[in-house]
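For this depiction, one protein chain was excluded, whereas all remaining protein chains were kept in their positions.
After this line comes chain A, so read on.
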Amino acid sequence: MLRTVLSDLARLRLNGSVCSVTQVREKGHLNRPRLRNPYWFIRQQRSQTDDQVTGENRSFIKEVIHDTYGTPALIKGVQTYEQKQLIKTNELPVPTEPWTPAVRRCGVIARKIGQYPLWLKNGERIRTTLLQVVDNHVIKYIPPEEYKPTQRPNVHNLNRYGCVLVGAESTNPAQLTKEYCGIFRDSGVMPTKNLARFIVSPQAALAPGTPLNVGHFRVGEFVDVRGKTVYHGFQGVVKRHGFKGMPASHGVTKTHRRPGNIGGGGEKGRVWPGTKLPGHMGNRWRISKGLRIWRINTKYNVMWVQGSAVPGSTNGLVYIYDTILPLRKPQAALPMPTLYEQPEDEAPDDIWYEQVHNFKDESITYKPE
């Protein structure tokens, strides 16, 4: 008798320890959105209606835009507006903290404008891609305490880093929605076509309105370039994965560009995950990492970057970051938080890396031994 009572008690205790979780069935806690887009993901273009605006009113709108943001101007090879109300470069705060390898600096928005070869001083030919920094301005800095993205980027200790919102390519605000223009109101920057956020250390924070130029990077250092690859649509296996296909003749029928066998039988009688098959090709975000900057042109804000494999099409948008590759981290200090260009600076237009042959130099010759 006593034994049965004891065993019952033991069972009860056991059960109690297992079923400690109380099930709550209520509506609403499961369909919480997992991804909440940042506040600057808003509809950009206003629906263009040719409403009854007279020519006078149209010119009045233009006048107001020119009064607030300056007249249209070609600045560094990019059609934009003179934004004289922006930050005065000579009153800028001197950065208190120097650059260290642990600091994450802001990146820039650029356009891939083409590619052509350069030659090294030893006669070697290198292929380079030209990236033009297009009219970048800082729009907002969000300090680490306030920056809470729901979609967590894959960065260690995110709370250590803040976020800088950068805009590129000023555009006519009359074509944009009111909400989108509201993003730019506090910064005083003209609304831009493109926006990007860069995760930065608090030491590398930038004041709204700061222009970002190609001088942000140094010749000889390495950068990572992120872009969306060219879209090829739904492609077969030959184009998508470089399969060889099968012969054109010798009795081959109907399988000239097909993948052939895609798996074994028996235990493995199924298509294994990751098998290379036809599908959508391109139109993905890709980062090519560790590209050396061979040359910089400050007049047109252009940098020559190693290789011709920068993702995206010509005239497409790319984002340039300091490289994350540990062995290619910069050796010398980089401008912190960015290089403030002084108008009276007499910097040369073209800055060449020491190994690159300048076209103004004489032909390359080798010394006889």
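What we mean here is this: a residue touches a chain if its C-beta (ideal position, glycine included) is under 8 Å from a C-beta of that chain, and two chains touch if they have at least 3 such contacts; residues count from 1.
Operating definition for what follows: contacts and distances are computed from a predicted model.
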item: Listed names "Large ribosomal subunit protein bL19m", "Mitochondrial import inner membrane translocase subunit", "RecA family profile 1 domain-containing protein" or "DNA repair protein RAD51 homolog 3", matching UniProt entry of the absent chain; value: "Large ribosomal subunit protein bL19m"
item: Identified contact with the non-displayed chain, of A:86, A:106 or A:130; value: A:130
item: Sole residue of A:178, A:268 or A:360 that reaches the chain not shown, by the stated touch rule; value: A:360
item: Omitted-chain contact residue, chosen from A:113, A:281 or A:351; value: A:113
item: Footprint left on chain A by the chain that the document does not show; value: 77, 113-114, 116-117, 119, 123, 125, 130, 132, 297, 300, 302, 313-315, 357-368
